[in-house]
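This report concerns only the one structure given below.
Only one protein chain is missing from this complex, and each of the others stays in its spot.
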Amino acid sequence: MTDEELRRLILELICEIAPEADPAIARDQDDLRETFDLDSMDFANLVVAIHKRTNIDIPEADYNKLFTLKSAIAYLLAKAKA
Amino acid sequence: MNAPQEPPSPLRLTYREACKQALRQALHADPRVFLMGEDIGRYGGCYAVTKGLLEEFGEDRIRDTPLSESAFVGAGIGAAMAGMRPIVEIMTVNFSLLALDQILNNAVTIPYMSGGQFAVPLVIRMATGGGRRVAAQHSHSLEGWYAHIPGLRILTPAMVEDARFMLIAALKDPNPTLIFEHVMLYNMEGDIDPAITCVDMDQAKVRRAGADVSLITYGGSLFKTLDAAERLSKEGVEAEVVDLRALRPLDTKTILESVVKTRRCIIIDEAWRSGSIAAEIGMRIAEEAFFELDAPLRRVCGREVPMPYAAHLEDACLPQSEAIAAAALDLVRPS
Partner (left out) sequence: MPALGADMEAGTLVEWCVKLGDHVKSGDVIAVVETQKGAIEVEIFADGVVSNILVPVGERVPVGTVLARIGGAGAAEATSAAETLAVAARTPPSPARAAPEFRRAQPSAAPQASRLKVTPVARRRAAAFRLDLAGIRGSGVEGAIRLADVEAAASKASTAPPAVKRGLDLSEMRKAIAAAMSRSKREIPHYYLSETVDLHAALAWLERFNAEKEPIDRVLPAVLFLKAAALALREQPKLNGFYENGTFAAAEAVHVGWAVALRGGGLIAPAILNADKKSLAELMSSMRDLVERARRGGLRGSELMSPTVTVTNVGDRGAETVTGVIYPPQVALVGFGRVVMRPWVVDERIESRPIVSISLAADHRVTDGHLGGLYLAAVARLLQEPERL
């Protein structure tokens, strides 16, 4: 998976969780939860969805690494290679 | 040590005597008060309410008038505008129609049209209602017509206590007030608590509490309705009897409270049914408490004919307690 593919995937999954979300406003450094008004349940659902699509294991302790697009992509790329 | 004081025993007097006491009190209390009307002086009033007042207060204050309702009501309006406190007696409501122009077009409108520069603190007393075998010119109940007119206060005392004290309250009102005294009440006796020295003019009163049906009435029909309530009680139906006391302003709040409680209502009014105050009350209930109702609204009213002279026909034209009780029973326990 490439950087860009992961980025598109994450935004696509966010749009499924928050249909009102406009993916165009996402900036790499921003907290996704702030940008798209995601609460704890939304975020848990995002992790579930990412896990389902990528089969990457994401322990709960690592949830905070998914808060921004930049960190999420880096984390998932690293986990995918491992 | 003083001897223990006996609680004052209730005063027992007739409705007629209560009216007279009220007039005497007013005449004593305020030099601006005077009485005008047909045969009220030398004759003592056609229902003898003013008997003896001419001797006590003199011709200046107890004034017999010519047989012209328009003239002496008009004079009363003028006197009131000039600062006096006239109490005008009209023999019967039927005759008051001759003064309707004065009452509606002058007494009511002058305070408005003068922008409040003139008040008309006029009190008009008149007899109303049927039952005395005096036929169609003397027996109708037209107080509901007057209750149509904004600017008038319409009082319908039924209890002796109200006959005794409503006049004093009415005299304090700067606007014209009409007091309707039902002809069948004059001879009735009642007790007055000696502790009472005044009554209000605005509130209907529940004269008998009950949970099954509200019987709303006033004036001469009150005692027939209370009698009907006693009959109903023997049948296991507890009626609540509301005495309106005033037809304008109408105490809608008390009416609605009772109807919301019992969910059934009959209005008893010896006036003709069409366009009556009973119709107005029924409509207000329909407007404001429709969803609380558990039975159709009903009325027991006078038959729509000029009042017959013959006793049995007159009785048949007026609401009687049997008919009131039957109507209530039909609502609460339909066969």
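Lettered A and B in written order, each chain numbered from 1.
Note that in this section a contact is a pair of C-beta atoms (placed from the backbone, for glycine too) under 8 Å apart; a residue touches a chain by one contact, two chains touch by 3 or more.
Given the structure is predicted, the values throughout are model-derived calculations rather than measurements.
Screening A:L9, A:A26, A:V47 or A:L77 for touch with the missing chain picks out A:V47.
Chain B meets the missing chain through residues 263, 290-296, 330-331, 334. Remark: the residues of chain A touching the chain excluded from display are 18-20, 33-34, 37, 39-42, 44-45, 47-48, 51-52, 58-61.
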